[in-house]
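Only one protein chain is missing from this complex, and each of the others stays in its spot.
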Amino acid sequence: MSSEVHTRFNRELHSFPGGLELKTHKELTNSKESLRTPLPDKIILPLQQHIGSPSEPIVKKGDIVLKGQKIAQASGYISVPVHASTSGKILDIGTCQSIHIKSEQVPCIIIEPDGEDAWFELEPVTDYLSIDPEILQRLIYEAGIVGMGGAGFPAHVKLNEGTATAIDTLIINGVECEPYISCDDRIIREKADYIVSGTRMLQHAIQAEHCVIAVEEDMPEAFEALNALIDDDIELVTVPARYPAGGEKQLIKVLTGKEVPAGGLPIHIGIVMHNVGTAAAAFRAVTRGEPLLSRYVTVSGNVEDPRNLQVLLGTPVEHCLEQVGYHRRDDEAVIMGGPMMGKYIHDISMPVVKTTNSILVTSGFNRSREKPCIGCGDCVDVCPAKLLPQELFAYARAKDYEEVRALHLFDCIECGCCAYVCPSNIPLVKYYREAKTDIAIYEKKQAGYEHARHRFEARSERLDRIENRVDDRFDKIKTLSTDQDPVEEDKQSYIRAAVERMKQKKNKKKD
Amino acid sequence: MEGIFLVLISSALVNNIVVSHVIGTDPALVATQRRDVAYGISTIMLILLPLTTVIASATTQFILIPLQLQYLQTLVFVILIIMIVYGLRLWPRPFGKSGSEMFLPLAGVNVTVLGTLLLNQQQDNNLFYSFIFGLGTAIGFALMLALLTAINTRVEMADVPAPLKGPSITLITLGLISMAFLGFSGLIK
Amino acid sequence: MSYIDKISSPYIHSLTSINEVMRQVIFALVPGIIVTTWFLGWGVLVHCVLAVCFALAFEAIMLTLRKRPLQDFMYDGSAIITGLLFALTITPFAPWWVSLSGICFAIVVAKHLYGGLGYNIFNPAMAGYAFVLICFPVELNYWPIINGDNGIIESLKIIFIGLPHEGLDSLSGATPLAFTKSQLNGMVMLSEFSSGPLFGSLGGKGWEWIGLAFLAGGVWLMIKGIIKWQIPLIFIFILFALSLIFHGHDPERYASSMFNLFTGGTLLAAFFIATDPVTASATPRGKIIYAAGIGLLTYIIRTWGGYPDGIAFAVLIMNAAVPFIDNVTRPDVFGKVKS
Partner (left out) sequence: MFGVLIIFLLALISGFLISRSAQMTLQQDKFEAILSALPQTQCGKCNYSGCRPYAEAIVRGEADINQCPPGGEATIKTIAKLLGRQIKPLNPENGLEKDKHIALIDETLCIGCVKCIKACPVDAILGAAKQMHSVLAEECTGCELCVAPCPMDCISMQAVTG
């Protein structure tokens, strides 16, 4: 669309290995104004909408809460609080279906909205560029902000780690490489001022030297919107549209040419990355005091009016779909997230959470049956992590986890490029996920074995010690009476000693 | 110079001990089920074979032939191999810290070494060429082991019919490789 | 809804499939088959039909014996390709049972004993060819002379009844490669016979057109993205470079580069045999080593070995090396920490 390079700083762009050129389908949604979703009948707020440990509820069933009120607190360092996204009554503190595993239930808080949408008392901070970075981090943490790109890593952790090490570059990621999704595009167009100010705020919070906002080549309107607001303090870069250019490691490679160490984090090479949505949310949280209560969600695919929605967290997916005209059909699946990495939703009553960037209705999975791998190597060519997907697959299926690990399974980002190109229709990502889960289970088991062994060895040692002590006693008795028959004497003295002890005990009891 | 090259190529590839002479087949079958064993035996062979061929060749040349005791050749060779193998084991850590020395008995007692010695005698190589021949044979053996081990790990995960799993499919593989190596026939007269 | 439960991301697919890939490869072979038939007579086509039928029959038998679903694997086209490649490498004068035994070995031993499509270590067509070449060297030695008048009836007679003893010389002759080899072994200088009736402007007379037809099919496959450029081009480059060096060194003893490229099965092998995805290396660096190895071995066997054309053996030897090559050429993972 735009071949000229827009970089003001002339940043030299690099390319990442592998990747795909996908048909984006973003035109379905990216030119339409986003709509606010009306209040649903029920708000379901899972206590774990982020990576890390689940939050702990601090309200009771039947409590009346206000919009923005904290209803669950963080339970550890990598954890964030949860806030009520509207005012109403706590209907229940129960469980709802997990997005990740079908059978798993996760704890959640269910609110019945009272329709007033009455705000809790807010504490805005206006001088955000002059206050202490630690206070900023605290505010962002209290607002419950997590990475809004999809992974859901608590934002304050990235910021905290940022102050601990010298940060060279802060990257604000507006690269939406997955097809269909346009929520970042929309949020940039509609809230460009929030994002630019939020970026400056985050830069202050981690004291980064440079700051880059990256958008994709095929979003020129978003680029212009940002370009009008920024000065020379922020670089604005467009990157080529190539899946998965929006992946953290891939985008860093594209922008800086550096590779995040395998198994490491961007922070190890002095880089922190946040999503544009995170920047906007952080800005709102600080300047208006509003915690993270709503987000942009792209609703697209086979619906009447695909578009972006501003959805309150906890709104059931069903409710969002109703806004755009969804007719349930059996051969369609509803997916949370993009078509490459999203998760299939079994039950459309599950809620929109902090990491939901898209709800997609798709029928495009009429896959033929899985065939054996013919070793064509197409997957090797497209893998952005430079893995060998076909070998990983072979070993994962043979459940040879040692080898799978040696092939760097844990560097797989599950981008789905390999499965996309596979002529044998092998759901490679599924195999990798299963292998990862199995390895986790196996390790837990192995740790259990180790633990049991320690306990057993400790017990054996103790028993040995006791036996030895008994032997010692026998030896002592033996040396005392040498004139009598040793065995008989042993017995006698032992019995006598025992009788004596019993008597003493009885006496004591009487006393 | 050309002679060295020819002997080396001949013993390593054209007349490979495993697939052409079908002498090293037995250790190849055993060792290729596991990568570390294959590696260990290959290392041992690379040292053992040149050493034994030279010693055996010298023994024949300087002791057996002058004394006209060639008929004792095989027997002497067997004992020589045992001596060298156990002599090497006495050496403190002859192969660094690789732990390869524990494969010495396994390498020593199989027929590959003896076969190599006898083949060497058939060709009437002098001492230097004996060394080259031993080295070439060891390289060929190690190469085959490396290929077979890699193939085995792949075949292990394949949908091989149940009765053929394990050593049987390895033998079929060996057969197919032998067939492929027939392409080298006529390369060195 | 049960099938939906099994689905996992990604939910979109590039819409390529094995069947599609195999179909394209078969289409790409068609010009080669037509030109070969034109020059070598109807026997080529008869053998193609025979070999494909045998291949499908053995495939069906083995799938039934192994209790694998027929409909999935019968139509994937891999057996057809094996049959076609086998038929194109043997002489059209070969008796029918050569096809039968070769295909039997290819499908049963080289393919299904290893678990069928996707698991075979060795290229089935080449394994079958090497097998019959070793077992029946005499039968495979008679090649038709280019543009000899072989009607379809005659071809059928030759294949099913046998070569006539009288008039054999008027029908058959040596291939340019075999002829060159025997002449050179007889210490005849290349220049003395290279202008003979067997030789054309590029390679062997007629063979150069066959080669060009396969080249066209191969280029079409490359444009379609079915095969990648690495293996064919590197294979051809190595063969070309080696023959260039030796030809330049002693033009009387070593055939020219063009001759090496346009005779025998070089181009067929480059685009259709060496590129077989199952038996080729899958890693980027491995592909290069694999192709270079085939080129090197082909040249060595052709020039100094006992067989006139070494491609089948070269491919088989490199097939055996592929797992090892793959293991040692694993690419470094993204962001590998350099120690």
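Labels A, B and C are assigned to the chains in the order they are written; within every chain, residues are numbered from 1.
Assume a residue touches a chain if its C-beta (ideal position, glycine included) is under 8 Å from a C-beta of that chain, and two chains touch if they have at least 3 such contacts.
These numbers were taken from a predicted model, which means no experiment stands behind them.
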| item | value |
| --- | --- |
| Among the chains presented, those that the missing one touches | A, B |
| Among A:Arg36, A:Arg405 or A:Lys445, the residue in touch with the chain that has been omitted | A:Lys445 |
| Contact partner of the left-out chain, one of B:Val37, B:Leu119, B:Met144 or B:Ile177 | B:Val37 |
| Residues of chain A in contact with the chain not shown | 399-400, 402, 442, 445-446, 448-453, 455-456, 458-459 |
| Sites on chain B contacted by the missing partner chain, in the whole complex | 33-34, 37, 63, 67, 69, 72, 75-76, 79-80, 82-83, 86-87, 89-90, 99, 102-103, 105-106, 165-166 |
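We adopt the following convention: only the chains that are shown with their structure count from here on.
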| item | value |
| --- | --- |
| Touch-based graph of the chains, sorted into line, ring, star, complete or other | complete |
| Chain whose Cα centroid lies at the greatest distance from that of chain A | B |
| Pair exhibiting more inter-chain C-beta contacts, A-B or B-C | B-C |
| Centroid spacing, where centroids are CA-atom means, of chain A and chain C in whole angstrom | 51 |
| Centroid distance [mean C-alpha coordinates] between chain C and chain B, Å | 33 |
| For chain A, residues contacting two or more additional chains | 372 |
| Multi-chain contact sites of chain C, meaning residues that touch two or more partners | 115-116, 119, 326 |
| Interface residues, chain B side, partner chain C - complex | 146-147, 149-151, 153-155, 158-161, 164, 169, 172-173, 176-177, 179-187 |
| Interface residues, chain A side, partner chain C - complex | 16-17, 22, 102, 179, 249, 253, 259-262, 264, 330, 333, 335, 337, 339-344, 346, 360, 362, 364-365, 367-369, 371-377, 380-381, 384-388, 390-391, 407-408, 411, 414, 416, 419-425, 427, 429-430, 433 |
| In the complex, chain C residues that touch chain B | 66, 109-110, 112-116, 119, 121-122, 127, 130-131, 134, 297, 300-301, 304-307, 310, 312-314, 316-317, 319-321, 323-324, 326-327 |
